[in-house]
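Of the protein chains in this complex, all but one are displayed in their positions.
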């Protein structure tokens, strides 16, 4: 044989996947029936590392002594649900790591607003088929290998199993291949980490990381047992790379939150316990591809975004809600007044998107799906709704530097004055303060922008696409000083006149 | 030659695709020009099964006697549009199946609200370039191989062709490769089955099925002529697998709705004619990878969701709309009052997402894109809008057990009383009844949840992220009985006090 056609390779691959595997006599008994009744999962298993290592159906499904869901199935004592306790018979370390993770506690969101929504506002089946398919159900065994349909099928990551263990390895290592390669792929995490309130997969797909992954999936070495970034692969990071997988300096972990320093989940974000250690672990991953200056600056950008969200929108909105509750303007029942929904989306949906978008470098999620929506909701829904319930409740908030722009930029009023306050932007911690800052860089850019707007560009829109006259303004701008500040004020007025309904 | 580089394999693949193919003299005449004028489609064809089987341009484009769109093209009588009638010259069975399918009738949505929207509210070109590119146009032939631009290009699945036939095989088997492998891939269906009102591709991508597909596409054996699930492939199901392709027990079908038992399209869902037979056909597919207990429970989960949607939201909302029309509070013109848009999105967008999300196991579509939106629209838009139009119109609806929670959970009022009614949840058909049920499973979970909420977790949020004091509550809960019910009532009060603006 001298030449190999691509066809041959496909055949070879098929032969490989249909390899004869050694199984126990009990395992053979399983296969005798299930090769016919559920051939798909038998085939998945045949192509798996389990099959190659003589781990058969019975190895995993053989019931533990204390499992209340054990039952007799054609003479063998088995369990339908293979819990982490079962997997730990071989994969002890992985299960131990998982058990202390945030993932293992995912079913315990009862008592939260989210659960209130699912169970009561929407209704039980919405929680069964929505919430709990990610968070996990509390599986109720009915005997004879059967389960209550409200609780199973369920592969939620925090599932409470009949044997008391929490979670399911199959949430990520899909039955019955239980492949590491699959768990390393971003879609795997996207089963739950998606949608309006935590669009991690969408953000990843937008990010450079996601783009590099899609373009170079063949170079990702996903099937390799060792999977150390910068060593076994370097084309792109996946979710697993940053949050779980090994680097040259740290081992793989199944405690998925271990490298997260900020929580972006609650109304107001804060740093977690041991955040420096967590951050160092993440930065160790980053540094495989990014120089230290890059990583350091990125974290400053990230923090400034969280800070802006916290200080400009989240804390003020929360303070207003607290006042409304305290004044009895809202009942204690959640979600029975419109503003409760508005506030909920502000932080739980839009505010998370803004924060997570920056954390994972998806600019459209930071901006259009994030801060744009936050600002729109805050100014056009939340504040007016609050004012209707309790006139004056937002007065203090709206008088701060952050929100003064709403009082008008052109009338020489308070916001113009605020905008002439000097401010040191090199201090990154203060970045989220009012944006109307006549600091040299920003001012030069704004004026440059105006020049561009006014310059003939050879692609001039026809008459009807302009709403207001545009005055060409090309002049020399001093790099600093009082003249510059004056020019900035003039610019603001012109900007407001010119852009009103201009694209 | 002893070693094959990957490069060699690529070259081999290219050579294979550029194979010399045998064509008729008429076909050669086509190729002589079109290899230059439209080289892309010639190359697509060259790599196709058609080319390998001596089916050339003329074989397909040779005009049928009765086709009014036949015309003379350089001495050959041809048709630009190859209709199903043409394809049936070889693929008789497939076209026959297609002709009786829901797909073949897709252009006939005129008279529906959707068409009213496209043609009148939005305007003709929106229907031409939007609606009809999926549903299909009624192609108008202008003579000389030309068509009216309102009606062609169009590859909508229900297109009405000049020869009277309906549909186009190219909707799924893209020109000019006409590949089965492509039609088996989920993106193919996603051309139309996507977006706010029927996001099947988005749901699939979120589901375990989609994840397994993405991770294992190389193992899908997509190019194989025989494509029987569990036999020719087992890594994952695609849209085609479940709705069209063969199993060991049933052949491939081009009648795409054949295995669908419930319609999730209208305001209120219902079971289709012969739904038991349809369901059995689908369950035959499921059972290739899932045990019977799994499949049975899944269908219970699914039904409970449809039931919840129907009973809690769809029927009450429809009843209110009927009352508004009957009382003359709304004109008969659709979409001229805001509530008509609100109601439309409730069932046509959000309600479909909730139902389809469960049907295809995408939990975020069930919950965040589905029931969350349904509930939000219902409580914060639909009901208030209806009450503004006709005070009291929603009174009956809001007094039902489903909606009593809005009257307050903490005040010892009606909803507390309702929540103490005992109820048997093993009867799945009743699952969609009020969610505030003190049945043992749910109560234990709720109380567990509360304990978690109250427990110190080492990741305590700092002071500012808390809105209200959280009282640690760890106590022994009786498994049943009156004390348990009492505890549940206490829990509800505490829950409402504690979670008000808590994440």
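Letters are used for the chains, namely A and B, taken in the order the chains are written, and counting of residues starts over at 1 for each.
Keep in mind that, in the parts below, contacts are C-beta pairs under 8 Å (C-beta built on N, C-alpha and C of every residue); 3 or more make two chains touch, one makes a residue touch a chain.
Please read these numbers as outputs of a predicted model, since none were measured by experiment.
> For the chain not shown, which residue from B:96, B:187 or B:396 touches it across the whole complex?
B:187
> Looking at A:22, A:92 or A:406, which makes contact with the chain not pictured?
Here the residue in touch with the unshown chain is A:406.
> Which listed residue (A:307, A:322 or A:387) would be found touching the missing chain in the intact complex?
A:307
> Using the touch definition from the top, which of B:118, B:210 or B:357 touches the missing chain?
Candidates B:118, B:210 or B:357; residue touching the omitted chain: B:118.
> Over the whole complex, note the residues of chain B touching the chain we left out.
Here the touching residues of chain B are 2-6, 9, 13-14, 17, 37-44, 47, 80, 105, 108-113, 115-131, 133-134, 138, 140, 142, 145-150, 152-153, 155, 174, 177, 179, 181-182, 185, 187-188, 190-192, 194-197, 263, 265-268, 270, 272-273, 315, 318, 321-322, 325, 331-336, 338, 341, 343, 347-348.
> Tell me where the left-out chain touches chain A, residue by residue.
Where chain A meets the chain not shown: residues 1, 4, 9, 12-13, 16, 205-208, 210-212, 214-216, 219, 221, 229-231, 234-235, 248, 287-291, 293-294, 296-298, 300-302, 304-305, 307-308, 312, 354, 357-358, 361, 363-372, 374-376, 379-380, 384, 402, 405-406, 408-410, 425-426, 428, 431-432, 434-437, 441-442, 444-446, 448-450, 452-453, 458-459, 461-462, 464-465, 467, 495-503.
Everything below uses one rule, namely that only the chains that are shown with their structure count from here on.
> Just the number, please: Cα centre separation of chain A and chain B in whole Å.
Result: the chain centres lie 24 Å from each other.
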